[in-house]
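Have a look at the structure that comes next, please.
Our next item is chain A:
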Amino acid sequence: MREMHPSQTTDATPAPLLEVRDLRVSFDTPHGLVKAVGGVSWTLSPGETLGIIGESGSGKSVGLEAIMGLIKSPPGHVAGQVLFEGEDVLTMKESRRRQLRGEKIAMIFQDAMSALNPALTVGTQIAEVYRLRRRCSQTEAERKAVELMDRVKIPSAKSRVRCYPHEFSGGMCQRVMIATALALNPLILIADEPTTALDVTVQRQIMTLLADLQREDGMALVLITHDLGLVAETVDRAMVMYAGRVVESAPVSALFDAPSHPYTRGLIRSMPRIDGASGALHAIGGTPPAAGRMPRGCAFHPRCTHRIDRCRAERPALRPVAPRHTAACHLVEEMTHD
Partner candidate 1 sequence: MRHTLSVLALVAAQAGLAQAAPEGTFTVAVHQEPQDLAAQGVYKEINAPGLRNVLETLIATDPETGEYIPVLATAWERVDDRTVRLTLREGVTFHDGTEMTAEAVATNISFIWSPDSAFTIQEYAGPGVITARATGPLQVEVSSTEPDPMMEFRLTLTGIASARQIEENPAEHFGTPIGTGPYRFEEWARGQYWTASANPDWWGLTAEDAYGETTQQFETLRFVFRPEGSARNAMVRTGEADLATNPSPEDCAAAEGNDGYSCITGPSDAYLYGRLDQSLHAHPALQDMRVRKAIFHALDYEGIADLIGLASVPQGQLGTPDMLGFNDSLSQYEYNPDLSRQLLDEARADGVDVDGLVVEVVGRNTTPRVGSVTEVIGFFLEQVGINTQINVQLPDVFNPRVRIKGYAEEAPRAMMQVHVKQNASGEFGTNLLGNYACPDIDDPSGASRSSVHCNPEFDEKLAKALTLSGEERDAALQELVGFLHGQYPILPLALLDKGYLIGDGYDFTFGVDHRFLAVNVTRAD
Partner candidate 2 sequence: MPYLLRRFLQSLTLLFVLVSFVFVVGRIIGDPALIMLGTSATETALDQLRENLGLNEPIWRQYLVFLGDLAQGDFGVSFRYGFSMMPSDALRSEGTPVLPIVLERLPATFLLAGTALVFAFALAVVLGCLAAMYPRSWIDNLVNVISLASVSVVQFWLGLILIIVFSVQLGLLPTGGYGSWQHLVLPALTLAARPLGRISQVVRSAMLDELSRPYIAAARAKGVPEWRVVFVHALKNASIPIVTITGDELSQLLTGAMLVETVFAWPGVGLLLIDSLGRRDLPMAQAGICVVAALVILVNLAVDFAYTVLNPRIQMDNRGGRA
């Protein structure tokens, strides 16, 4: 068992565990090159919980897949730097990167049911990497699987370790996924919309489980979601993405109290209030741009209620709004004081 990390305080600025610098991802398509992620930078400290928020197609998943080295080239092209403990993940050998995966960084996926191999038993899948890396026997691997299943609170693990995924419910599958991710005690767990496909009650259970596990192991968690509610409850710091770029980044309280980008605002306003306060839900007008049909200037301008002429011509850079709070809007000053 790895040593527990001391819990993070806002004052401390420890060396980042993961640092992403100007990450760009694009794909060859028959329509030409399509940019999915365009210059994203962020850091993750040990034990921290980072939320990445955005609609589907905003590049949040692709960015994380790039970090994991899961983007195939061709057709994909990845540029920039991803430093894990100071080492660039993007340029390292595939074998080294594979070692990183599972061992240091693990990932769980949105639809656990389809992210589990239907042809292998859950036990095999949970302990697969453990068995490969630790070179242990079949029986030991199974014992490990049962242990992990117990940890993610799958009832009667021993008898179900040889079941196939289709014999599990959605929530249980997600637990299996999590158990799989935990097999090698990773430092970072990336959860890509871990609860989207689940019922509301099950969602809560899974999130609680993740929070518990994070507390126990002290691992850093990157939570990708379009569910602001989830972010509000779970994360330390949140990053909002739109059309492949970060539009706002802030500690979660700051983000909700003082959203500085019109898109963030829109998102927050379209969120049903947990306190049940009445008021109409405000949807953001229009649809996100299709990849490859990126508007000039600020990608959000066609949908922005605050847009000015400059938004059409010039893409805004991320600018600090407050300590550890940045936003990419030409009107960021006005927005903050709005």
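Candidates were picked such that all candidates are chains of the complex that A comes from, given by their letters.
FYI, a contact is a pair of C-beta atoms (placed from the backbone, for glycine too) under 8 Å apart; a residue touches a chain by one contact, two chains touch by 3 or more; residues count from 1.
Given the structure is predicted, the values throughout are model-derived calculations rather than measurements.
By the touch rule above, chain A in this complex touches candidate 2 out of 1 or 2. Chain A meets candidate 2 in the complex at residues 65, 68, 70, 94, 98-103, 106-111, 114-120, 128-129, 132-133, 164, 166, 177, 180-181, 183-184.
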